[in-house]
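Worksheet: one structure, shown below.
A single protein chain has been omitted; all remaining protein chains appear in their positions.
The first chain written gets the first letter, and so on, giving A and B; residue counts start at 1 in each chain.
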Amino acid sequence: MLKVENVKKRFGGLIALKGVSFEVKEGEIHALIGPNGAGKTTLFNIINGFLKPTSGKVIFMDKRIDGLRPSKIASYGIARTFQIVRTFPEMTVLENVLAGLGKEIYRSSKVFYEKVKKQGRIEKAEKLLNLCGLEEYKNIYASILPLGLQRKLEIARALATRPSLLLLDEPASGLNENETKDLAELFKRIKDMGITILFIEHDMRFTMGIADIVTVLDYGEKIAEGIPEEVTKNPKVIEAYLGTESDINA
Amino acid sequence: MTLDYFFTVLTFSNIFIILALSLNVVMGYAGQVSLGHAAFFGIGAYTSAILATKFGWGYFPSLLMSILVGAFFGFLLGLPSLRVKHDFLVLTTIGLNFVVVAIFKHIDFFGGPYGIIGVPRPVFFGKELETGGYALYTGALAFLVILLMIYIEKIYLRYGFEAVKENEDAAESIGVSVPRFKIYAFTISGALAGLAGNLWAYQMGMVFPDDFSFPVSISILTMVVLGGVGTISGPVVGALIVTFLPEILRPIQDYRLLIYGIIIVLVMLYQPGGLLGKNGLLRSIFKR
Partner (left out) sequence: MQNVINALILGGIYVLISVGLTMIYGILRILHIAHAGIYTLGAFLGLSFYAATGNFWLSLILSVVLTGFAGVLIYRYIYRKVLDKEKIVSLVISIGMFTAMQELYRLIWGPYKKPFALDLGINDIRTKYFVLTQHQILILTVTAVVLLILYFLMNYTKLGKAMKACADDLEIAAAMGINVEYVISFAFFLGSALAALAGILIGVYENNVYPTMGSSVSYKAFVVIVLGGFGSLTGAITAGFLLAFAETFLVAWKGFILPRDAIAFLLMIFILIFKPEGLFRRVTR
C-alpha cells in the first residue's frame, strides 16, 4: 500500500535520511523504531507531505505522493498524529472530530454551504468518540484534557478522515500502563476496521506486543526489518540501542 | 442632538459594524493579523467615489464594484500572508496601509491630498436618499452582514478557518489546505471592507486619504479587540462603543484618543478575550 523508495533527505550539511526503502502492506500494524535522531519523524514528515525528499519516491496505492501538499495527501487517505499532541485546543472534543469529518468538504465548494452540525454527522462523530473511549468528554474543550485523552482525541480526529493508512507518531509516549493497554486495544479495533497503521514508538514492550512488522532505523538508514521476535534478537538492533537497555529489556 | 445628527452617527455605527466584522473574519476566525485594514476600507471608498464622480456610475453598480475590488485586493493581501508569519505579517499589513494611503495622496487620479468630492446621494427607485433613509439602509446592510456571519459560523468554512488558526499542521493533516483558507479569509474580509467603504463614500460625499490611514486601522482593531475577537457580538458591540463613546463623551472630546489608548491597555491587561469573549465581563453579565 505504501512504498518508500530510496528516500534521502538532507538539511543543509546534515544528512537525516541516507536512502531508506521499505514497504507497508495493507492491513498491517507496522512499527518504525530506532534511537533518537534516527530520522523517523523526518520520514513521517516526508510521507505526510510536510517535507520534500531530497531524492527518492514515496508511492501510496500506486500514486506518487512525495512533494505534494499535506492536505492533498490527506485527501488520498493518509491521516496522521503528531509527536507533540496537536488537538485543536479551543474546540470541544466533539468539534475536533467533526473537523476531521470534513476532510472531503474542505477542498470543494461544499465548504461554503455544508452545515457542520447535522444529525447524521454528529452521530458519526459520537461513534468515533465511542470507539476511542471519549464519549463522556464530548463537550469538553480539548485544551483541558489530560495528555492520554488528548492523544486519543488526535487519533479519533484522524480516524474521522476515513483514512486507509494511519500514521501515528509516538502514540504511547507519556502514557501510563493502563493507558498503554487501552491504546493496544484501540490499535486492534482500528485494524479490524480495515485501516493500516504505521507508527513510530520508543516503548518497546508496547511495540513488540502489537506490531506485525517492525522496521528499524539508525542514523538515517534501515538496519533491520522483520517480525518482532526476529528484530529484538538482531545484534545490529541491540547495538544501536546500547545505552538505552531499558527499552529492549522492558 | 438633532435627529439628523443622530441618524448620521447611526450610519457611522452601521458602517463600523460591517468593518469590524470584516476584520473579525481575518483575525478572529482565521487568526491572521491585519493591522492595515483601513486600506481595504479606503480602496472600497475610492472605487465608489471614482466610479461615481469620474465615470458617472449609478449607486448599485458602484456598490458591486467596491465589493469586487475589495475582494480582489483582499485576495492580493492573502498572498503574502502565505509566505510570511505573524510578526512579519503585522509589519507587512501596516506597510500596505501606508503605501495605499501614499498612493491616494500623491497620485492625481485619486485626487491627491484633496481627495475626491462630489459623490452624490444614492438614488433608490428614483428617490434620493437622505439621512434617515440612509441610516436605515446601512442598518439593513449591517444586519445582513451579521446574518452572514451567523451563517458562516455554521458551515465548514468556519471549521477550516478555526483549524488554520489553532494549528496549521494539524489542519493540513485533516485536509484543510492552509493557503486556500487564508486566501478565503482575506478575500471575504476585503469584500466586506469594500462594502463598508462604499457606504462611507456615499455618506460623506467625499473621500480623503487620511480617512484611511493607520490610526483608522487602529480604531477598527480596537473595535474587534474590545468586544472580543472571534465572536460576532464582540465586534458589533465594539463598533457601537467606539462610535457612540465619543458622542457620549462629547464634553471630554479632546481626551477621546487618550481614553481609547487607556481602554485598550486595560482591556488587554485584564480581559484579553474582549468584553464579550469567553471570560468577558459583559458575557458573564448576560449569562445570568
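Throughout what follows, contacts are C-beta pairs under 8 Å (C-beta built on N, C-alpha and C of every residue); 3 or more make two chains touch, one makes a residue touch a chain.
Keep in mind it's a predicted model, so treat the numbers as computed, not measured.
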{"item": "Which displayed chains the unshown chain touches", "value": "B"}
{"item": "Residue touching the undisplayed chain, where the options are B:Val9, B:Ile94, B:Met206 or B:Leu245", "value": "B:Ile94"}
{"item": "Option from B:Ile18, B:Ala191 or B:Val225 whose C-beta touches the chain left out", "value": "B:Val225"}
{"item": "Where the missing chain touches chain B, by residue", "value": "27, 33, 35, 80, 83-88, 90-92, 94-96, 98-99, 102, 105-106, 214-215, 218, 221-222, 225, 229, 254-255, 257-258, 260-265, 268-269, 272"}
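In the analysis below, only the chains that are shown with their structure count from here on.
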{"item": "Distance from the mean Cα position of chain B to that of chain A, given in whole angstrom", "value": "42"}
{"item": "Interface residues, chain B side, partner chain A - complex", "value": "154-160, 162-163, 166-167, 169-178, 180-181"}
{"item": "List of chain A residues in touch with chain B within their complex", "value": "48-50, 69-72, 74-75, 79-80, 82, 86-91, 95, 98-100, 102-107, 110-117, 154, 157-158, 160-161"}
